[in-house]
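Note that one protein chain is taken out, while the other chains of the complex remain in position.
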Amino acid sequence: MRYLIIGSSAAGIKAAETLRGLDREASITVLSEENEPPYSRCLLPEYLSGKKSREELTFRAGNFFKDNNIETMLGERAVYVDPAGQEVILESGEAVGYDKLLVATGASSTCPPLPGIDKVGFTGIRNLDDADLILNRCRSGNKAVVIGGGFVGLETAYALNRRGLDVAVVELAPHILALQFDATAAEILANDMKQSGIKIYAGTATRELRPPEGLGRLGSEAENTVVLDDGTELKAHLVLTCTGTKPNVELLVGTGAEINRGIVVNEYMETTVPNIYAAGDACESTDLVSGEKGLTPIWPNAVIQGKTAAYNMAGRPRKVSPLLGLQNAVEFREVPAIAAGLSTSGPQDGLEILTVHQPTRGIYRKIVLEENVIKGMIFVGNIQNAGVIAALIRKQADVSKIKDKLLDYSFNYGYLWPGMVKKELEEMEAEAV
Amino acid sequence: MKEILLDYDKCNGCMACAQACAAEHSESKTIVGAILEGVRPRIFVQSVDGKPFPIICRHCEDAPCVDACMAGAMQKDPETGVVTNEGHAEACVGCWMCIMACPYGAVDRDYRSNTALKCDRCPEREIPACVASCPNNALFYTDVNVYADARRTAEGRRLLAIG
Partner (left out) sequence: MSTECVTCTQSEVCTSAHPSIQEMYSRTHDMGLDTIFDRYQAQQPQCGFGMTGVCCQLCSHGPCRISEKAPRGICGATADTIVARNMVRLAVHGTAAYTHHLEEVAETIKATARGETPYTIGDPDKLREIASVIGLDTDKETNQLADELADVILAELRKSSTEPLALVKLFAPPTRLEAWEKLGVIPGGVLSEVRDALTKSMTSINTDPVDLMLTVLKLSLAAGYMGLVGTITIQDILLGTPGIAESRSDLGIIDPDTVNIVAHGHVPLMATAVIQAAEDSELNELAREAGAEGIKVYGSMCTGQELMQRSGSSARGYAGQLGNWVTQEYIVATGAVDLVMMDMNCSTPGIKSVADQFHTKLVSVDRVVRMEGVDDHIDYSPDKAEEQARELIRMAVEAYRNRNGGVFIPQHQSDVVAGFSVESILGALGGSLDPLLDAVKEGSIRGIAAVVGCTNNRNGHDTRGLNIMKELIKNDVLVINAGCMSSASEMHGLMLPGAAEEAGEGLKAVCNALGIPPVLNFGSCVDIGRIGVAVTAIAGALGVDPSRLPVVASAPEYLEQKAVVDGVFAVGFGLLTHLGPAPPVLGSPMVTRLLTEDIEGLTGGKVLVEEDPVKAAAKMVEHIDEKRKGLGV
C-alpha cells in the first residue's frame, strides 16, 4: 500500500503518524513544498519575538520521519493530480504514484484590495519564509503597522512588540478579535495589549498605503505611510497584513473533486474523488454548532481530521465527530482567554446569554444557550475549567439543571457527576478512556 | 495499565493529596518547601455545592489535550501511558489550547513558568504522591479492570476496606 500525504503540518503529520501506527509495512510519503522538518506555524510568533529559535519550532522530534519510516519529498511542489492514473505530478515533472492520497495543503494568506498595497508590497505571516522576510525587514527600522486585529494579527503584533518594535494594529471591525470575542471581552484584551505599548486603532478602515517618497526611499530607514479613514497617518518600516486566509484547493481543481470554499469532504474525510482524502485548513467539514459545512481552521481540528483520514485510508472506517469551527485559546500579555462556538451572539439573536463581568479584575465569562444547550462561550481572565464548558458545547448536552452554576468561578466537572448530565458524561468518558 | 481512581464518597476534602502533589513536584520535596517555592498542585480538589470533588487527569487513551497541543509539548508516552507536557524537546508555550480541550478541567496554568500544569503521575515514584497521601483511602492506584472486578464482588469490597 502506498500512502501519499501532501502537507507537513498538523493534519499531514498526524495522518502520517497515525497511518504508521495502523500499518507497520506500508509505504508512507510526506510531500511538502517547504523544505523544513515539521514545524508548528502557530509558533511563528514565538520565532518572531525571539523566544524560540528556528529549531525549536518543531512539534515532533527531529528524527520523526526516520523513526517512523516515513519517506519525505520536501521542497517539492505538487501541481496536478491525475485521479485516473492515481498519480501526483510535481513541478519538476516527476510523477508520484499513490494508492491513497491525503491533501493537507493548508491555507494561504489573502491579500486585501487596499489601495497602494501593490506599491508597498504585501506581507502576511503564514510560514517560515514569511517570518524570515519580516525579521529581515525589522532591521530597517522599528515601526510596524499590522492591518487586521484577529488572532494572527494580534499574536504577530505582540511578538514584534516583544522584539522591541513600536507596533500599531488597525482593525476594520468595531473591536479587535471580532470573529470570536464580543466587545466586552475584546476591551479587556485590548487593554491588556495596550499595557505593552501596542496601539490599537479599531473601527477604522485603511484608506491607502503609501511607499516612501522622494529621497526618503533612498534611506536605510525608509518609512511607509498607512493612511486611515479618518486621515490619521501611521508611519511604518514594516506593514503587515493579517486579514485572513484562503484554503489551498488548487491542486484538486480539474480533478472532479467538489470544491466550495474549501475541499468538500464527508465524515470519513473522503473527497468526492475515490482514494483522495482531505484534512486540515484546506477542507470543509460540518460545524457542530451550526450544523453546516464550513472551514474549521484551527490546529486541534486539523489534528483530529488528519487522524480520522488516516483511519479511513487504512481501511478502518471511522467518522469524524462534528467539530467546533470557531474555538481558540490565547494569551497575549497576561490575560488568558478562551472562546468557542457562537461566542459573539447576543440576546438579539434569540439566544439566552449568561454573563459575569468584573472589569477591575479583567474577568469576563459569557455562556450562550439555546433551549438549555450551550452554543458558545467566552472565558477571559480566569480560564480554569473552560474545557468543561467547551465539552458541554461539543456534547450539546441539556444543562437546564446546572444552568445557575455555569458562571460560578467554582463550576467544575464534578457538577456533571451526580445525575443530571450523566448519560452525556458516560459517553464522554467512554470516548475519552 | 494502572490508573489513579477515586472513591468519591470517601473524599472529605482535606486536600492532603494536593499538598503531597505540590511537595512531590517541588525542589525540596516537602509541603512547606512547596509553599515557599510557589509550587502548585496538579490535582484539583474542587467542590460541588460544598462537597469535595477531586479533579484527576485520566491520562486518556485518545487524549484531547495531546491533539490540541500546537507546540507538540503535550505527549502520551506509549510505554507508561502518561500524558504530560514536560520533559520533551518540544516546549510548552502556554497557549492554553489544552485547557480548552480537556473535558475534565484537569489542566491548569502554572503561573511561575506560564506553561500548562497537569498530572504527570509522579515519574519518580511507584505510587503517585496523591494516592500515597490520602488518609481516607479515597484514591487508588490500580488497574481499572482489577478495581472494577473488586468493586463487583463482596470479597473485593472487603479487601478494599482494609486496603
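Note that the chains are named A and B in the order they appear, and that numbering of residues resets to 1 at the start of each chain.
The criterion applied here is as follows: a contact is a pair of C-beta atoms (placed from the backbone, for glycine too) under 8 Å apart; a residue touches a chain by one contact, two chains touch by 3 or more.
Here the structure is a predicted model, which means the values were calculated and not measured.
Undergrad: If the hidden chain were put back, which residues of chain B would touch it?
TA: Residues touching the hidden chain, for chain B, are 12-15, 45-47, 49-53, 135-137.
Undergrad: What does the interface between chain A and the hidden chain look like in terms of residue numbers?
TA: Its contact residues with the unshown chain are 356-361, 363, 404, 408-410.
In this text, only the chains that are shown with their structure count from here on.
Undergrad: I'd like the Å distance between the centres of chain A and chain B, where a centre is the mean of that chain's Cα atoms.
TA: Centre separation, chain A to chain B: 30 Å.
Undergrad: So in the complex, the part of chain A that touches chain B is made up of which residues?
TA: Spelled out, the residues of chain A in touch with chain B are 10, 14, 40, 42-43, 46, 51-52, 56, 58-62, 299-300, 303-304, 307, 327-331, 336, 338, 340, 383-388, 390-391, 394, 410, 412-415, 417-418, 428, 431-433.
Undergrad: For the complex, which residues does chain B have touching chain A?
TA: Against chain A, chain B makes touches at 8, 44, 46-48, 51, 53, 55, 58, 60-64, 67-72, 89-91, 93-105, 107-109, 114, 144.
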